[in-house]
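With one protein chain withheld, the remaining protein chains of the complex are depicted in position.
Going in written order, the chains are labelled A, B, C, D, E, F and G, and every chain counts its residues from 1.
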Amino acid sequence: MKLFLNGEATSAADNATVAILLDQLGLPLNGVAVERNREIVPKSLYSTIRLADGDRIEIVQFVGGG
Amino acid sequence: MKLFLNGEATSAADNATVAILLDQLGLPLNGVAVERNREIVPKSLYSTIRLADGDRIEIVQFVGGG
Amino acid sequence: MKLFLNGEATSAADNATVAILLDQLGLPLNGVAVERNREIVPKSLYSTIRLADGDRIEIVQFVGGG
Amino acid sequence: MKLFLNGEATSAADNATVAILLDQLGLPLNGVAVERNREIVPKSLYSTIRLADGDRIEIVQFVGGG
Amino acid sequence: MPDTEASGSDKLIIAGKAYTSRLIVGTGKYASYAQNAEAAEAAGAEIVTVALRRVNVADKGSERLVDHVDPKRFTYLPNTAGCYTANDAVRTLRLAREAGGWNLVKLEVLADQKTLYPEMEETLVAAKALIKDGFDVMVYCSDDPVYARKLEDAGCCAIMPLGSLIGSGLGIQNPVNIRLIVEQSKVPVIVDAGVGTASDATIAMELGVDGVLMNTAIAAAKDPVRMARAMKHAVIAGRESYLAGRMPKKRYADPSSPLAGLI
Amino acid sequence: MPDTEASGSDKLIIAGKAYTSRLIVGTGKYASYAQNAEAAEAAGAEIVTVALRRVNVADKGSERLVDHVDPKRFTYLPNTAGCYTANDAVRTLRLAREAGGWNLVKLEVLADQKTLYPEMEETLVAAKALIKDGFDVMVYCSDDPVYARKLEDAGCCAIMPLGSLIGSGLGIQNPVNIRLIVEQSKVPVIVDAGVGTASDATIAMELGVDGVLMNTAIAAAKDPVRMARAMKHAVIAGRESYLAGRMPKKRYADPSSPLAGLI
Amino acid sequence: MPDTEASGSDKLIIAGKAYTSRLIVGTGKYASYAQNAEAAEAAGAEIVTVALRRVNVADKGSERLVDHVDPKRFTYLPNTAGCYTANDAVRTLRLAREAGGWNLVKLEVLADQKTLYPEMEETLVAAKALIKDGFDVMVYCSDDPVYARKLEDAGCCAIMPLGSLIGSGLGIQNPVNIRLIVEQSKVPVIVDAGVGTASDATIAMELGVDGVLMNTAIAAAKDPVRMARAMKHAVIAGRESYLAGRMPKKRYADPSSPLAGLI
Partner (left out) sequence: MPDTEASGSDKLIIAGKAYTSRLIVGTGKYASYAQNAEAAEAAGAEIVTVALRRVNVADKGSERLVDHVDPKRFTYLPNTAGCYTANDAVRTLRLAREAGGWNLVKLEVLADQKTLYPEMEETLVAAKALIKDGFDVMVYCSDDPVYARKLEDAGCCAIMPLGSLIGSGLGIQNPVNIRLIVEQSKVPVIVDAGVGTASDATIAMELGVDGVLMNTAIAAAKDPVRMARAMKHAVIAGRESYLAGRMPKKRYADPSSPLAGLI
């Protein structure tokens, strides 16, 4: 299916969960936050929530800033 | 009748107009503004508007200020 | 004869007076001051004092300055 | 004999040396300096130099100062 | 005369009206209205701020400002000193308009008696209400450039940031913010409050502001009339200096006399 | 006119001569002698500093200062700019007296070209020699109040401490020393050098000095003539402000409008 | 060791947690995260501000802040730099809480890119929303004491007025307003933004603020790690100086050595 990840079009396995997506991206479960269609996804639901075609996903982490 | 003039109780002739009140107080028509029960009284109506018992009247003028 | 005028070698008529030198240079008598061998020449003596060969002459005037 | 010690008249045993005077005053040999008639007395001579009647003696030490 | 020449080509325009003087003075705290008038005269002011207060019914004989400072000669600028809410300020200025018949007003909504600092939220609310009601609003405000922009966007005809607290005489505390406000504003910027001495006014004008409003600096000087005259010159000096463009600062010396031709 | 009234009762007396203007301007660094003259006019100056240099024998056609800045209208104050020893300074001023016939001179003996800082030992030596020789000596000096006193005791007719380095435009670096010099001096104190913009001149005058001498601040401004006019007003503003006596500074606010009679 | 003794009896309490260091540092603009970590170490900081940004999916190999500045050793304070509305700021901090699991955040809602001046209306809206949502909000704000009070009344756990514009290094522009905020606040006041050099930090602390937050002053110094150490001492110096209580200023001299007993 198609996703918009951090503003850019990408694709993921159908019925992929957030956990699967993070794994596919090689990202850790900790230290990041995930927003699905403007809704924050709690870490506890990473393995249960399934993404849908056309979802807008934001994955963020901490970087240096003042 | 009784009036509250600039916050203090005072008395005026029954059916007195604003003009009569100002005259009674020895005040000029110009350079002052009159408020009756929180409503500004236009100069044009000073001679027609009649005060009623218990009216709250404010009469103000310009003073030195910064 | 030879003179050193404002630091540069120049020549003037033998026995020339200061007045003659100034005239030769097209300079006014006023507004300038003349020094001959480190001695100030008073205006009153411009026509009498005769210059000698090798004299070091300074002629100065006022210019803009702060 | 009479001495002027730090500006005030005082008396000391005849032929007293500087050492004797300091001892009489209960002052240590170190941490002070002695001036006799405007001349500094070296510590090495405290026991040899004898004071004379009328000598002007200054004895100073370090105090708090900025 | 240089001054007139200068000012002739350099007017302060507020709400469509041109003024030659860039110094607005208050009318409070003077020993007498007579001294007050003399000071306003010496300051060369064309606009004076005035307050609105209840007539003293008891003492009819008391002196009146208008008898000394002629409203025909000086533009009266009614203020809202003493108002701590938008409602009080709007009510006060509506009465002022009725009393004087003027649209040009100075809005100030204060936060507390200790600092008399502007209450910006209430000030913005009051400004919008007054402008809707047809007033020309000169607004006393903080030196927050963001709020200054909001007040200008709301339609205020002059932005009047404080130099420092009213009556403190602490001068221009934040020249950077004043400069930012000057750079962004399309309406006149007038430093209101904080000037304590003549050089404060010159410094303010050198930042590029269009005028200065003051009261205590003149009224509380040992010789108010003389200080008023000082302020007149201080404002002209600062304005001319700003327009002339100052020399660059240098870390070392630079001779003023020619090096050539030394004996 | 207020200004004249003011100055009428408040003259600057140097070596027995009274001046209305407290602003002395230099005549160096201008685009032309014509601009120079216009600026001196706009500054309202009565005294201008001038330098003494060798006549340019080669180019007789070159313009002369006296043709633009009339010595009959402006008091010429010959300086010793470029002199690094007492001898050179004395020699220069003797020539200046012969050339112009004036006794009033500005003495400056400089230490080095980088700072043009006054060489105080040499300055004092030169001052004594010149005074012995009948000159009226206005002396450029550091802001050391001790040396200022020595120069006054030697008989100088004006003490002229620097505000900051010549041509630097860094303003009054040490107001405390200037104040100390003002408090102790019986002859006029004139801040010489350092003024960069109008407010610097106002600040100097507010310290109580009797006048200000400047060159670069005017000549190096983008619009020298306009800056000259700014400086005229700045000096008057500072003088009047000093004489008027400023308000006290306050830590908190103090209202300018009456608290009584609020609706 | 004096420092520890001092700090031992003088902690900074934010949202119920005690800190020994009063210096909060940013983690932006460094040459590398390694240098960043070394500087935070030298500064003796216990809290570091961090930003939240999209992971770089393309370049997985890129260094991560957490690998250099250990969140177990330093309290991460997520900021909202780059947010110009209350909504963006709230959204950003909710994500930050999810990413890090911390409630303590730094709220900043900016007005424009040129000044990065706080947008106070939006800042207040965002602060209320975040506090309602259970955040401990340290808020970047203007030096308007009235708004500072509103933010404290809304429940912010630290008031953080700017000294001057972010990244400008112009120091404490308005010490009077900072002082007023200090006098009125019951929660910690931390000067955020504007510090350019060590003395700026000392001056801020001497005004009585409880801490200083800086980034560019350290990161943009020629030697960031050395400047970080300088800032550590500067903040301690200012704090101790404030608590010690400075000597009164005098107009004249006052000898430090006894007058008695002179030879």
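As a convention for this text, a contact is a pair of C-beta atoms (placed from the backbone, for glycine too) under 8 Å apart; a residue touches a chain by one contact, two chains touch by 3 or more.
Predicted model only: the values in this text are computed from it and were never measured.
*Asks:* Taking the full complex into account, find the residue in G:123, G:142 or G:168 that is in contact with the omitted chain.
*Replies:* Checking each option in G:123, G:142 or G:168, the one touching the absent chain turns out to be G:168.
*Asks:* Consider the whole complex, including the chain that is not shown, and state which of F:118, F:196 or F:238 touches that chain.
*Replies:* Hidden-chain contact among the options goes to F:118.
*Asks:* Which chain D residues touch the hidden chain?
*Replies:* Answer for chain D: residues 5-8, 10, 25-27, 31-35, 38, 40, 42-43, 58-66 touch the chain left out.
*Asks:* Since one chain has been left out of the picture, which residues of chain F touch it in the full complex?
*Replies:* Given the touch definition above, chain F has residues 111-112, 115, 117-121, 142-147, 164-165, 168, 170, 173-177, 180 touching the missing chain.
*Asks:* Considering the whole complex, not just the chains shown, which residues of chain G touch the missing one?
*Replies:* 2-3, 6, 26, 28-29, 42, 51-54, 56, 79, 81-82, 91-92, 95, 113-117, 165-170, 196-199, 201-203, 206, 215-217, 219-224, 226-227, 229-234, 236-241, 243-263
Here is the rule we use: only the chains that are shown with their structure count from here on.
*Asks:* Find out how few touching-chain steps suffice to connect chain D with chain G.
*Replies:* Graph distance in the chain contact network comes out at 1.
*Asks:* From the centre of chain A, which chain's CA centre is farthest?
*Replies:* Chain C.
*Asks:* Could you label the chain E-chain G interface same or different, taking same to mean over half of its residue numbers are used by both chains?
*Replies:* Mostly the same residues form this interface, as more than half of the numbers used are common to both chains.
*Asks:* Quick one: chain C and chain G, Cα centre-to-centre, how many Å?
*Replies:* Measuring from centre to centre gives 74 Å for this pair.
*Asks:* Could you tell me which residues belong to chain C and also touch two or more other chains?
*Replies:* Touching at least two other chains: 6, 35, 58, 60, 63-66.
*Asks:* Please set out, as single numbers or ranges, the residues of chain E touching at least two other chains.
*Replies:* 26, 28-29, 51-54, 79, 81, 91, 95, 115, 117, 165-166, 168, 170, 215-216, 219, 255-258, 261, 263
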